[in-house]
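Here the complex is missing a single protein chain, while all its other protein chains stay put.
Letters A and B name the chains as they come in the text, with residue numbers starting at 1 for each one.
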Amino acid sequence: MYGNVKTAELVSLRIDGTEISVPSNTSVIEAAEAVGVLVPRYCYHPGIPSRPAQCRVCLVEIEGQPKLQPSCNISVQEGMVVHTASEEARSARRSVIELLLVNHPLDCPICDAAGQCMLQDYAFETRQLASRLNEEKLVMGRDRIAEDILYFADRCIICTRCVRFMREVAEDDALIVAQRGYRAYIDTFPGAVLDNPFRGNIVDVCPVGALVHEDFLFKARFWDLDQTASVCPSCSTGCNVTIDTVENQIVRLKPRHNSEVNSYWMCDHGRKHLIMSNRGLRPEAPLLRRDGKLVPTGWGEALTWVAERLREVSRGMAIVSPHAANESLFYFRTLLDRIGIAGGTFRVEQGEEAILPGFPKLQLRADRAPNASGAELHGFERFDGGAHSDPGGDAVAVLEDPLGELPDEWGREASFFLYVGNRLSPAARNAHAILPVTTFAEMEGTFTNFEGRVQRFHQALQPAGLARPAWLVLARLVSLLEDGGDGGVAAPTLASEAFQVMVRATPAMADLEWASVGLKGARLGSTEAAVPHAQAPAEGA
Amino acid sequence: MSRRIHPSVAGAQPFQLAERDPEAPLFESAEGQERLQAVLSRYPTKQAALLPLLGYANELHGWVSKQDMESIAERLDLTPAYVWSVASFYTMYNKHPIGRHFIQVCTNISCHLNGAQRVLKRFLEETGTRPGETSEDGRYTVIEAECLGACGFATAVQINDEYHENVTPERVSQILAGLDGNGS
Partner (left out) sequence: MAYPYRDDRETTTVLSRHMGEPEARTLSGWLERGGYEALGTALEMEPDEITEIVKESGLRGRGGAGFPTGMKWGFMPKENGRAHYLCCNADESEPGAFKDREIMRWTPHLMIEGCLIAARAIRAGHVYIYVRGEFFPVVRVLNQAVVEAYEAGYIGRSVLGSGWSCDITVHLGAGAYIAGEETGLMSSLMGGRAEPWMKPPFPAARGIFGAPTTVNNVETLASVPGIVANGSAWYRQWGSDESPGTKLWCCSGHLVKPGNYELELGVPLSEIIYDVCGGAPDGKRVRAVIPGGSSTPFLTADELDCETTYEGMQAAGSSLGTASPIVMDESTCLLSAMRRIAQFYAHESCGQCVQCREGTEWIAKILRRIEDGDGEMKDIDTLYDLCEQLTGRTICVLADSVVFPLRSSLDKFRDEYESHIQQDACTAT
């Protein structure tokens, strides 16, 4: 965020009494953040290049300047002395809030942004909620900006973040300010709607509740949401996201800043795909085939039974999913090695690509899975040719591939069919044993993205029924096969332990540490892994 | 409009004319092409030709339609949305068809002091319209305007591309009669 620290020259300045040295191309608002002072801001957004300095809420006093200066637009200078909270700066800020409330409906009780609104926040801060306005407020109504996005003009404060995101980051000049002065509003070309694949970000950058996703409308209040740091599983970019849940349901995904992966952004496919794909029948307890029928059992019995059967397997095939976590793939590989199945394949669903021109690293990639790289790293091969062939009379072990589009009788002849997964497709029902495992959202673990960045995700949901993380189930099986489960080989019980076992056993991952992967991830084979990243600036949106 | 226009002024033709042809093609004509090329030749960027071309659309059609904005956007490599953003900023590009006589009465301070409100009222009465509304016969649209830069000659009224100065309520009917003589 401060540009290239090595080439920019450092300057020292004082902000609210604290000395700091920052690169000379830092703006005052950013420098203030570095000393822990969050100057209010509306038009400024760290991910949008332009600094129009138009909302005027970030005005600060700079000694020697006759007028207050917008801290977002002014670069630091050697010896500068900044007061962000002087009487005059505070009064200017208060007045901006008051003036914004002049025509603001104050419909916080029904506004989607309540609780995460930068107008509400500052209004409380400056104690301005009671507007002095005796006049009738302007009423402008709402408008459909995109198939899935509504615009509430009355709440809009014309900060133009949304317009500038589209223009400068998406490079699709399809959202604009129409009219001027107090009649100004945000608009598309008459009759058109935004169809850009990254449009959802305009909702995130909106500092108030003027832009809302229709499918989130009235679904939940901000303060009822549980938020979990995670990684988008819908393509191989692996955008860092926050998963918002209510009562164990995912209600939305929001991008989480990572300057190496997705900046402040994510694509609309990613926003929706997880929520939509999360439906379907889940196995909720281990199922074992007894007299031709799948019968639910407890984990202890199931694992012992499966371990017994696996001892008899010598030939067979393996299928994995690129949606499985690194740790699960690792333990699956370990298990396969143990029983003597080599190789194994995975299929990656393909889709159309889309690039975010203003941050070209962020692409909705053709590989619609988060961990194809991880699967490859653990010795599985990408398989592009149509459907998986029927194992015939051999054994088959499947990790998390839903076996969705296969014929109903697929695998019926197999000598042993182990299904470790979380979907009950017709083909999966042919298994001799179905071990229910969690989806990534129900567990902790890591994915490896398209460029070999290993990223952690956290548990956002309670597992369905008795489902457990695949790595846990597989590690138990391995230890049962090793020594009958007598404790000679301890199976890990924490994701961090599974991770440590994995990196120790996987040369390509040797320099990774659980802690340094942290919230920002780490690249395989780079020293970057050792450098913890600076925390992203707190972003109100 | 077949006379050749010098490129230096091609983008600056008065664009509120009494005679206009709402159906005329914007650029699919020899004149249109000539105007477009002449205007483009005067600026280092295509985008700078936007105001001149919006003016041209207004001049030709009497207003700027969605279709006009789309074809201008296409010629200048801009998005239609951008063109709409700019067009809507300025008050002189009519966003709807207007009457044959577009009557703009200045009510700003100097005219205000000299009875502009009464002049406005008289125009509305005599044309039987409300502000911004076009009379049923399509003849008149009367609006209140900001300072027309003729404050010493209050009240100033602009009708299409002509100024009428020192207008008093008493002169209104005479002015309207004069329009029907030559304007329609």
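Here, a contact is a pair of C-beta atoms (placed from the backbone, for glycine too) under 8 Å apart; a residue touches a chain by one contact, two chains touch by 3 or more.
Quantities reported herein were computed from a predicted structural model and do not represent experimental measurements.
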Among B:Leu60, B:Ile103 or B:Ala150, the residue in touch with the chain that has been omitted: B:Ala150
Which residue of A:Ala32, A:Ile62 or A:Ala92 touches the chain not shown here: A:Ala92
Of A:Asn103, A:Gln120, A:Thr297 or A:Gln459, the one touching the omitted chain in the full complex: A:Asn103
Subunit B residues touching the omitted chain (full complex): 6-9, 11-16, 42-52, 54-55, 76, 78, 85-86, 89-93, 104, 107-110, 112-114, 145-154, 158, 161-163
Touch residues of subunit A, complete complex, unshown partner: 52-57, 59, 66-68, 70, 73, 91-92, 95-96, 98-100, 102-103, 132-135, 157-158, 177, 179-184
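Convention: only the chains that are shown with their structure count from here on.
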Inter-chain centre distance, subunit A versus subunit B - centres from mean C-alpha coordinates, in Å: 52
Of all residues in subunit A, those that touch subunit B in their complex: 172-180, 187-192
Touching residues on subunit B, where the partner in the complex is subunit A: 66, 69-70, 78-85, 88-89
